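Notes follow the structure.
For this depiction, one protein chain was excluded, whereas all remaining protein chains were kept in their positions.
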Amino acid sequence: MTATKSSVIPGFGPTLGYTLFYLGLIVLIPLAALFFRAAGMGWEQFVQAAFAPRVLAAYRLSFGGALLAAMINVVAGLLVAWVLVRYDFPGRKFFDAIVDLPFALPTAVAGIALTAIYAPNGWVGQFLKPLGIKVAFTPLGVVVAMVFIGLPFVVRTVQPVLQDLEVEHEEVAVSLGAGRWQIFRMIILPAVFPALVTGFALAFARALGEYGSVIFIAGNMPGVSEIAPLLIVTKLEQYDYAGATAIAVVMLVASFILLLVINTLQKWHSNRLGAV
Amino acid sequence: MRIKNTISLFAWIALSGLAVSPARADTTLLNVSYDPTRELYQEVNQAFAKEWKAKTGESLKINQSHGGSGAQARSVIDGLEADVVTLGLSYDIDAIAEKTGLLSSDWANRLPYNSTPYTSDVVFLVRKGNPKHLKDWDDLTKPGVEVITSNPKTSAGGRWAYVGAWGYALHHYNNDEAKAKEYLAALFKNVPVLDSGARGSTTTFVQRGIGDVLLAWENEAILAEAQLGKNQFDIVIPSISVLAEPPVAVVDKVVDKRGTRAVSEAYLKFLYSPEGQEIVARNHYRPRDPDVAKRHAKDFPEVQLFSVQSLGGWQALHKAHFQDGGIFDSITGVAKK
C-alpha cells in the first residue's frame, strides 16, 4: 500500500507498518486460525455443524433478539437524545453522563443485576408477574439485556446530529405555519435518519455477540432461549471444537459484514452532515 | 512511544516469568474440580496441607479451580496444568485421557471404588411444605409443574439428574425405551430454565424463586437448604435414584513434569482416609468408609439406587443421549413445539 495523495507529513510508512503488524498479531492471525480450523473440517461437516436445527434456532434468537433490541433502541435512543439535547430539567447532566454506563459496566455485573431486577421475585419482575409478563429466563429477557447494552450507541450517534441541527430551518418552517409534528417528520427526522441507521447497526452488532449479560437472564433452553455465543461455549464444553469453530465462523462473517455496512453508513452519515 | 513499547515489553517478559515461577509455598498443587465441591475441598485442602506439613515438613498450597465439569475438563485438555482432577463424571476424565494422553485410560483402576471416594444421588428440592405434592419421578411430568435442572450436555449435575430420570423411566416402563423417551420429553417440557451449570440451576430455583422442584445432587440440596434458607425448602427422596460417583485422578504427565506425583497421590489417598471420609460426610457427600457411614447414617436416608453401569455405562449413554442429534436433542426438539 502506498499513500495515493502525496503528503508532506512524515511517518506514513512506519505508522502503517506498525498498524498492520499489531493488527495482524493481535487480530488477524488469531482469526485466521479460526478459519483454518473451519476449513479443515470439510464443507459437509461444516454445514452440518453450523446449520443444525438447534444452531439455527440459536441464530434466530440471536439475530431476532438483536434486531428487536436495536429497533427498540432506535425509538428509545432518539427520545433520550432528544430530551437530553432539547430540554432543560434537573439532573440533565447526570442523566447525560450515565448514558455511557453500559459501555463501562462489566457485562457479567449487568447480567446479574438485570436478572435480580426482572426475575419474578425481583424489583420490577414482581409487578410484571401478576400481569402475566415473564421477562427473566425468556427470550424477552434476552431482548432486555440487549437493549441495555445497545442503548448508548443510538443516543451517542444521534445526540451530536441533533445538537448541530440548525434551528433556522425549524424557525422558517414555523413561520410558514408548520406544526411541531410536521417539522419533526419533514425536517428533524430526515436530518437524524443517517445517524439513527448507524446507531441501529452499531447496537445490532454489539447485541449480536453479547454473552456476559445475556446468559444470566436468558433461560438457556435449547431451541427457545439459547443464544448463539452460548452455544459456542456449550460445544466447547462438549469437546466439540469443530462445532464451536463452525458457529464462530458464521457469527464472525456476520459481524464483519455488519461492520462493513456500518462503516459505509458512517461515511454516508458524515457526508450528509457535511451537506446540511 | 518506543520507550513505552520497551517498557511494556519488559512488563510482558517479567509477567511471563511471574506466571511460571512458583508461589510462596514450597509446593503448590492445582486441583481442577467441578462446581459443587468448593466447600468440600476447602476443608480437605486445609486438613491435608496440615497433615502433609506434619509428615514431611513441606508447606503445601493447593489451588482450586471450579466450574462446570465439562468446562473444567476442556480447560485441562487445552493445557490447564492440573495435578489432580476431581470431576463430576468419569466420562469427563475419560475425555482428558482420550484427547491428550495426559493420563492413561485405565486411570479408574488405580484407586478403590473405581477412583470414586464419595458418592451422592439425585433428590428433589421442593418449596416448604411441598405444595405441589411431588413425591416421585412421575409427579414431575404433571402439567403445571415447573422443574429446574441444568443442561445435561454441559453440566455433570444435569447429566446425573437426566440419567436418574432415564433410569427411573426404564425401570417403571419395564425397559420400554420409547415410553422412557416420552417420559423424558414430558419432563423437559416442564423445564423453564436450563442453566449451563448445576450451581446456576440452584441459584435460579433458590434465589430467583423460579420452579416448583429442583433436581439436585443430595449434597447440593442439603447445602442449599442449610446455606440459603432454613425452613424454606424440603428435600424429597424419590423411590429410586441414581448412584452418582464423582471420580478423582492424578494427571500423570503433569505431576511427572512438575515433580508432584508423591504429594498428589497422597492427596487423593487422603480422601479415602478416615479423616478425609469424615470431611466428605460433613460436606453432605456419602462416604465410602463403612464406619464413617455408620456414624452419619441419620444424615443419609436409605435410597434404592441403580448404577450407571446398569444402564450401559457413560460411553454408551453419551452416544445414545448427549451426542448431537441424540435423544436429548430430539426430546428438546419435541419440547419446543
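Points worth noting:
As written, the chains take the letters A and B, and residue 1 is the first residue of each chain.
Simple rule for what comes next: a residue touches a chain if its C-beta (ideal position, glycine included) is under 8 Å from a C-beta of that chain, and two chains touch if they have at least 3 such contacts.
Methods note: contacts and distances are computed from a predicted model.
Of the names listed as "Polyamine aminopropyltransferase", "Arginine decarboxylase", "Na+/H+ antiporter subunit D" or "Sulfate transport system permease protein CysW", the one that matches the UniProt record for the absent chain is "Sulfate transport system permease protein CysW". Which of B:185, B:228, B:266 or B:293 touches the hidden chain is settled by the complete complex: it is B:228. Taking the complete complex into account, A:151 is the one of A:52, A:68, A:151 or A:192 that touches the chain left out. In the complete complex, the hidden chain is touched by one of A:102, A:139, A:194 or A:223, namely A:102.
Interface residues of subunit B with the unshown chain, by the touch rule above, are 1, 4-5, 7-8, 11-12, 15-16, 18-20, 23, 30, 32, 35, 38, 63-67, 72, 75, 77-81, 99-100, 197, 199-200, 202-203, 206-207, 224, 227-228. Touching the omitted chain from subunit A are residues 1-5, 7-12, 15-16, 18-19, 22-23, 26-31, 33-34, 37, 76, 79-80, 82-89, 91, 93, 95-110, 112-114, 116-117, 123-124, 144, 147-148, 151, 156-157, 159-160, 163-164, 167, 170-171, 174, 180, 183, 205-206, 208-212, 228-230, 232-233, 236, 241, 244-245, 248, 251-252, 255-256, 258-260, 262-264, 267.
Note that in this section only the chains that are shown with their structure count from here on.
Annotation: 37 Å between the Cα-based centres of subunit A and subunit B. The residues of subunit B lying in touch with subunit A in their complex are 68, 70-71, 73-74, 77, 95, 99, 151, 153-154, 191-196, 204, 207-210, 322, 324-325, 329, 332-333, 335-336.
The touching residues of subunit A, when paired with subunit B in their complex, are 52-54, 57, 115, 119-122, 136-137, 215, 219-224, 226, 230, 233-234, 236-240, 243.
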